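Of the protein chains in this complex, all but one are displayed in their positions.
Entry: chain A
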Amino acid sequence: MKEIKTNMAGNVWKIQVAQGDQVEVGQEVVILESMKMEIPITAEVGGTVKELKVEEGSFVNEDDVLLIVD
């Protein structure tokens, strides 16, 4: 079980993956909107998406967990 976290505060604008998807290191998983800019968040670890911890439109702070991969 590994966590993918955000390195920045912002609004979750788009979630690019769904539960069960295979993600690779470096893949864009979530796009945040922060200070009028779109910020892609990439996976630092790879694996199968176990759980999405956020939904589109929700607000996240730095270091919040976005999703869990296995």
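Definition applied: contacts are C-beta pairs under 8 Å (C-beta built on N, C-alpha and C of every residue); 3 or more make two chains touch, one makes a residue touch a chain; residues count from 1.
Following the convention adopted for this analysis, contacts and distances are computed from a predicted model.
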Per UniProt record, missing subunit out of "Cbb3-type cytochrome c oxidase subunit III", "Phenol hydroxylase component", "Ferredoxin oxidoreductase" or "ATP-grasp domain-containing protein" is "ATP-grasp domain-containing protein"
Who touches the missing chain here, A:Ile39, A:Val54 or A:Ile68? A:Ile39
Chain not shown, touching residues in chain A: 8-11, 34-37, 39, 62
